[in-house]
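After this line comes chain A, so read on.
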Amino acid sequence: MGKRERRSAVPRAVGAFQARTRVMSAEDVDRAIRRMAHEILERNSGAEDVVLIGLQTGGVELAHRLGDDMRAIEGSEVPVGTLDATMHRDDYGMRPVMPEAATEIPVDPTGKVIVLVDDVLYTGRTVRAALDAIHSYGRPAAVQLAVMVDRGHRELPIRPDYVGKNLPTRRDEIVDVHHGGVDLGELS
Partner candidate 1 sequence: MTGPVRHLLSIADLDRDSIEQILDLTESFAEVGERNIPKVPALRGKTIAWLFYEDSTRTRLSFETAAKRLSADTMNFSVSTSSVKKGESLRDTVSTIEAMGVDGVVVRHSAAGAPNRIAEWVDAAVVNAGDGWNQHPTQSLLDLYTARSHLGDLDGRHMLIVGDIKHSRVARSNVSAFTEMGADVTLVAPRTLLPADIDHWPVEVTHDLDSVIESADICYLLRMQLERQELAYVPTLREFHTEWGLDPRRADLLPEHALIMHPGPMNRGVEIDGSVADRPNALMTQQVANGVAVRMAVLYLLLGSGLDLVDERLAAA
Partner candidate 2 sequence: MSTTLAIRGGIVVDSTGTRRADVVVDSRGSIVAVGAEMEADESLDASGCVVSPGLVDLHVHLRQPGHEEAETVETGARGAALGGFTAILAMPNTTPTVDTAAMVNEVIGLGRGTACDVHTAGAITVGRDGETLSPMAEMVRAGVRVFTDDGTGVQDVRLMRTALEYADSLSYLSGGRPIVLAQHCEVSALSKGGHMHEGRWSSSLGIPGQPAEAEELMVMRDIALARLTGARIHFQHLSTARSVAMVRSAKQAGLLVTAEATTHHFTLTDETCASYDPVFKVHPPLRTDEDIVAVKQGLADGTIDAVATDHAPHTSEDKERTFADAPSGMLGLETAFALANTELDLPIEEVLALMSWRPAAIAGLDPVHGGPIVAGGAANLAVIDPGATWTISADHMASRSTNTPYVGRVVRGKVRHTILRGLPVVVDGEARM
């Protein structure tokens, strides 16, 4: 978590989210996190050099839950940090964008395996900004990407390494990841 929780400074889209279908239950999400924790450990032969970085704001809680599961499995602490990549986005000036919360990178990423964690992977632009941002802290040995939902519609050559659920969507739909699970719906 960032140093301070603040009210969000990003102007929200007009209209309220209207959930239509529950695509994952809370239990589904728990299971997916546990599975992804195993996959990360397996792929990196343990947790030794792994650092989880949750992207502000949706990826932060997931990163912590992944870290908890990995510790439970492996028995050792996994560093968890947060990253706000707003200042590295490519769309500032096109719409109002404000950093939402402070970034906290707990260890020097140089030589580490950084796993970026986010709730939903969509166009890939946030991940691109995050890749850019993480490099200003050091040179990781590798960067991997974990997301709870991959909803398609990529605009950049980015693919996730760990996915909770592949969910085909329309562009006008909204995916909402929250404590009770994952909902699909639209703005009303």
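By our rule, a contact is a pair of C-beta atoms (placed from the backbone, for glycine too) under 8 Å apart; a residue touches a chain by one contact, two chains touch by 3 or more; residues count from 1.
The candidates came about this way: all candidates are chains of the complex that A comes from, given by their letters.
Just so it is clear, the model here is predicted, and its values are computed rather than measured.
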{"item": "Touch-positive candidate for chain A in this complex, from 1 or 2", "value": "1"}
{"item": "Chain A to candidate 1 touching residues, read off their complex", "value": "3-4, 6-12, 84, 86-88, 92-99, 101-104, 108, 132-133, 135-138"}
